[in-house]
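Yeah, one chain of the complex is gone here, protein chain that is, but the others are all in their spots.
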Amino acid sequence: MSNNNYFSGLFSGIKSLLVGLGVTMKEFFTRKITEQYPENRKELKMFDRFRGRLVMPHNENNEHKCIGCGLCQMACPNGSITVTTEMLDTEDGKKKRSLVKYEYDLGCCMFCELCITACPQGAIEFCTDFENAVFDRAKLVQQLNKPGSKVAEKKVAPKPEAAPAEKKESNPETPTTV
Amino acid sequence: MEVKKRAKIKSFPYEEFKDNETYEKLVQELNANGANVIVTQLDNLIDWGRSNSLWPLTFATSCCGIEFMAVCAARYDIARFGFEVTRNSPRQADVILVSGTITTKMAPVLKRLYDQMADPKYVVAVGGCAISGGPFTKSYHVLKGVDKIIPVDVYVPGCPPRPESFLYGMMQLQRKVKVEQFFGTTNKKQKEPKE
Amino acid sequence: MTLDNIKTLEPSQLRAEMQGLKAKGFDYLSNLIGMDWGEEGGLGVVYCVENTATHEQAWLKTATTDRQQPVLPTVSDLWDIANIYEREAYDFYGIIFAGHPDMRRIFLREDWVGYPMRKDDKPEEQNPLRMDNEPLADDTTQYELQADGTVTTKKNVVFGPEDYVVNIGPQHPSTHGVLHFRVALDGEIIRKIDPVLGYIHRGVEKLNESYTYPQTLALTDRLDYLAAMQSRHALCMCIEKAMEIEVSERVQVVRTILDELQRIDSHILFFSCLCQDMGATTAFLYGFRDREKILDIFEETCGGRLIINYNTIGGLMADIHPNFQKRVKEFIPYMRKNIKEYHALFTGNVIFQNRSKGIGPLTKEQAVSFGCTGGTGRAAGWANDVRKNHPYAAYDKVDFNQVLRESGDSFDRYMIRLDEILESLNIIEQLIDNIPEGSYKEKTKPIIKVPEGTYYQAVESSRGEFGVFLESKGDKSPYRLHYRSTGLPLVAAMDTACKGFKIADLVTIGGTMDYIVPDIDR
Partner (left out) sequence: MFDFTVVTNWIDALLLSFLPGWAATLVECVLVALAIITLYAVFAIILIYMERKICAFFQCRLGPNRVGKWGSIQVLADVLKMLTKEIIDMKNVDRLLHKMAPFLVIVASMLTFACLPWNKGAEVLDFNIGIFFFLAAGSIGVVGILLAGWSSNNKYALIGAMRSGAQIISYEVSIGLVMLTMIVLTGTMSFSEICQQQADLGWNIFRGHVPAVLAFIIYLIAGNAECNRGPFDMPEAESELTAGYHVEYSGMHFGFYYLAEYLNLFICAGIASTIFLGGWAPFHVLGLDGFNHVMDYIPGAVWMIGKTFFVVFLLMWIRWTFPRLRIDQLLALEWKYLMPMSLVLLVLMAVCVSLGLTL
């Protein structure tokens, strides 16, 4: 190494270090970008497309839209959804499927939205709640239909964004593997 | 039975925490034998120290690890809780955040890491993979939940959980640490995994 | 791309044909895919070789019906990368490659029973969870096929008794996940690296065979989570082409923009992690600060930060969010400004320069032979950008440069990534104001069945060529769905790149190679 190199290398090196120091010093005085959770819980709002956990919306009469067809269960890649149904006799003597229990394992869910796209009724959706940590594994298996709830009687048109256009209005009597 | 100790977390009301039933049960178990006043005070002090100084082990196998990095980074800044001192040596860490899929090949390694940690040690299963195998439950090479090999204190679901969920999970863990007894049974605990 | 002209060869003809192709300039082995065609088709391998000058591809396949001891000739002496690909095929299918110097398992434990990807194998029954420490042999077996058809074996040494072997990984902060290097050291100098993979092998390819097509999509996000958009884009494109679905212009453009955002995201993370590994923690946080902006864009439109779940067969899950264009337009100048900060803080730093220039160089020949695509290959001067060579989506409509460098050392690999961020910003800038109107999703049947055939689609993911190889028998699940990992060749090249350098350089080289372990192990 020539002497020239030795000194020019030294000075350019020192200069580069000083430039770096300048950058960090500037940053030292800029406003910090930290968002303070949980202090900001009141203001904190997730993006509405954020997938926090699966819910089944109920209306004020404790009614949901799930007819227990089990398409979501079939669509789920790793079995996070278990739909239990029973056959009931309706007034006009026909058999009708009715939802007993809609179990959803949050600890297994991969948030792929296949269940929601598969649902012909728009009965399930993702909410933006993210505070889900628990102490007990069993608590992650949630029952989505509230106790005593029943399916909404009136045929509700599926919500446009929840059920994609190409899904035909599927027949509730379609036999499923449930 | 009256709950003797109930952890307070700054800026987060007790009632708004999830899974308070399990928590109350846990508190009752820990307080079943009772304790005298001085010991309780000392316990409170030590628990306060421990709960505010949970140094995580840098352990990440997949996607959740990236989110963990995001939690450590400027926007979410886990340092606010005092947890930013991530230790690379299991001997010096207090909590192992199992973030990511644990395969059957990795399982003995994880167990060894857990064994290498000094008591008191805590485990947080982060994300679907660590809780139950998540997206890969049906795979031949994936452990279906780390609670099969090591005891888990807190489960943080998500795939991957967003940074706030991480912080929420850490606060749940803080609550758990805050009710432990140093002068009781739990210091040198050798918790057994389920099954 | 439909592969209707795969050339079928007898195992005995294979070597001559391959040598001929290699001589003709097909110097890049992009795929070597183990296959199980059942009792009749036998166990075999599909090869894809590419000519790096003309970008012409040749597809070949060979098979043997002997399921007890399937032996095929090796090509590991022709292409360096074949070494590790053949070990993968051995691991999953039990195909023995005669003449291969190192026939060990690569992903599964050495005491694993059976070959999980064979259609008749029951991996879970034979392999209960083993909690004892994993055996790691210091020697390996080489199989030779004799003229009379018998197979002889020979022992090769991986590490001798005189080697000072340090295990770096599987739990180590700078391996970027659970990667395990067994490193033979001479003082601080690296003599040999033996990568042990599979600590995050999740059996994605096997899972795919039991999943329906929409379900397989979900797993691509989790392979290389910093190329989630691109991987999923590749699979969607592959299925769409197989089913002859034409997606709208709008979808093409949106996919392109999101792919590029994902690339920026990945490169920022690359920068951050490299800084972290080299001890500049502050630069790490600056990178993450900027990355959050992209994640916000992703989350608002797609609903996920890391696992994005946006592309779907026939289009997109949902239309772009109304704020999307605004946010992206804010991001472009912001990022350009911050790149300058990165350069001032880290690139120019004399310590970094000394630690990266001339460290871990890969020549162009080595890069091609190891199949190191992406930034690593381009740093060595290999123009391997799939976006240029085999354009897809809206890439033929935009004007961008393929960033190339000469020396292929760590510094070049680093600079390539930072320059690509700027290129990606250019691409996005050209497209963001011109998103055409149209439907965001084509109509598809409720149950998706891909017509019988073999298909391949490659995209330029964040760290190289990500390929999807799909063989369908016309069912609703794929018969075989193989992903060309972008990271596996990079890990394979680590030994060559690191030899003679120091342990501290291993961190630099590993960092600049930019591999993601779940993508390697799949």
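As written, the chains take the letters A, B and C, and residue 1 is the first residue of each chain.
Going forward, contacts are C-beta pairs under 8 Å (C-beta built on N, C-alpha and C of every residue); 3 or more make two chains touch, one makes a residue touch a chain.
Please read these numbers as outputs of a predicted model, since none were measured by experiment.
Within the whole complex, touches from the chain that is not shown fall on A, B, C. Of the options C:Ala89, C:Leu145 or C:Leu345, the residue whose C-beta touches the omitted chain is C:Leu345. Counting over the whole complex, subunit C has residues 164, 166, 172-174, 188, 275-283, 285-286, 289, 345-346, 349, 351-352, 354-355, 502-507 touching the chain that is not drawn. Contacts to the hidden chain, counted on subunit A, fall at residues 10, 17, 20-21, 23-25, 27-28, 30, 32-34, 36. By the touch definition given at the top, subunit B reaches the unshown chain through residues 10, 45-46, 48-53, 73-75, 77, 79-82, 84-85, 87-89, 91-92, 94, 116, 118-120, 182, 187-188.
Basically, only the chains that are shown with their structure count from here on.
Judged by the touch criterion defined above, the protein chains are all mutually in contact, each touching every other. Remark: subunit B and subunit C have CA centroids separated by 34 Å (rounded to whole angstrom). Work out the mean CA point of subunit A and of subunit C, and you get 29 Å between them. Centre-to-centre, using mean CA coordinates, subunit A is 23 Å away from subunit B. Residue positions 33, 50, 77, 110-111 of subunit A are each in touch with at least two other chains. Those residues of subunit B in touch with two or more other chains are numbered 74-75, 135-136, 138, 159, 162.
Taken together, the subunit A residues at the contact with subunit C in this complex read 9, 12-14, 16-17, 19-20, 22-24, 27, 33, 47, 49-51, 75, 77, 110-114, 117, 126, 161, 164-168.
For subunit A in complex with subunit B, the touching residues are 32-39, 41, 44, 50, 53, 77-79, 105-111, 130-137, 139-140. Of all residues in subunit C, those touching subunit A in their complex are 211, 214-215, 217-219, 282, 286, 289, 292, 296, 299-304, 307, 309, 317-318, 321, 341, 344-346, 348-351, 353, 441, 443-446.
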